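Every protein chain except one is present and positioned as in the full complex.
Showing subunit A:
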Amino acid sequence: MSSATDAITRFSRGPDANGFYGDFGGRFVAETLMPLILELEEAWEWSRTDEAFRRELEGYQRDYIGRATPLYYAQRLTEHLGGAKIYFKREDLNHTGAHKINNCIGQILLARKMGKKRIIAETGAGMHGVATATVAARFGMECVVYMGATDIERQQPNVFRMKLLGAEVIPVESGTGTLKDAMNEALRDWVTNVDSTFYLIGTVAGPHPYPAMVRDFQSVIGRETREQILEKEGRLPDTLMACIGGGSNAMGLFHPMLDDESVRMIGVEAAGHGIETGEHAASLNGGEPGVLHGNRTFLLQSIDGQITDAHSVSAGLDYPGIGPEHAWLHTQKRVEYVSITDYEAIQAFKLCCELEGIIPALESAHSLAHLRKIAPELPEDHLIVLNMSGRGDKDMASVANWLEQHGDTEKLPNTTVEAAEPGRIDDMQPPHDVAKKTGETE
């Protein structure tokens, strides 16, 4: 790299013509799918510049999804942590309760454009499945959602929602019955029904053009955030934070500001029981480069190149890979990637419920947990925007279950405003040791 400035100006430009971000990305798919992927790439390229498509998309974003989502000043959390000024980008307020629908509405408009009649999708936590079933219902298209059998168990309400919306939910028993297996099964369906079917991938992973296309549709998050913070604060944020499974909500928030050098960005992976235990979903912090699901990226894998199981209390982060653009931003050191354990996420989840009256998705609770670590150390004029990627109603059973198994090991802070200030340092202490202990007792 010739200079830092040159590097920065390039960050938002990927991928190249073959779908690569540096060494990452590509189109590692079976030949059967190649012609369709090339056709999709053409449709996507067209959509990026077509004025009528943009207007149609914006119409649905406004009237159907409910955009723009608010940029909310989290006053009590800010006061409680006693450092940086904290804003939430409220993607949890979107129709269907998460950022996922931003992408679904974009892709289904492309699917219509391409004349496809049948939509397939994979889902982990079920939020992408619900968003896909929703847009499929809206546009009267057949919808099949592949979901790991394990995930079906822990995300029953979302399974029911998908069925209500008219989707067929197919349990995937192969492998570990989680997101990666659901993706394998969706790819098998696609290979088999290549003419009729549009594969609506839910994250910034998969073969090119999916990572770039999903990022484009999610970038509305970052574009709005940029405008909103300028309006509220008269300047850009100092830090952006988002949780990362595949990484679509993070890419959506980060991408429009990648070339703003002053903006620090932090992606938060799921450390599960702790990276040192091997039971985690932190592909960047605990994985190695490899090829899976159509792209080269960081993967959880054995020395022999076999994919290993991810673990996270949050089904939406329970994936052994990560979007290739994140892999590249990681190696370029443009974005910092940290990880948060199940324990830390659950504690932050409770804190957010009690202090802000917002039940966050367990996924978003991971970024909240890291926020809790860094915000107290930062000055009051430091602006943090955290992507509240989804709401946590779907996670009630998981959280209740976790608390039952592990006990309510951290007392909730006294949440009256007067008492919040003195107690805050102590609240920060327990995580690592206790997390390890609870991990071992399983």
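The criterion applied here is as follows: a contact is a pair of C-beta atoms (placed from the backbone, for glycine too) under 8 Å apart; a residue touches a chain by one contact, two chains touch by 3 or more; residues count from 1.
Assume contacts and distances are computed from a predicted model.
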UniProt lists the protein of the undisplayed chain, choosing from "Sulfurtransferase", "Phenylacetate-CoA oxygenase subunit PaaI", "Tryptophan synthase alpha chain" or "Glutamate/aspartate import permease protein GltK", as "Tryptophan synthase alpha chain"
Omitted-chain contact residue, chosen from A:Ala74, A:Met127, A:Leu165 or A:Leu187
A:Leu187
Residues from subunit A at the interface with the omitted partner, ascending
18, 26-36, 174-175, 180-181, 183-184, 187-188, 191-195, 288, 290-294, 296, 299, 301, 303-307
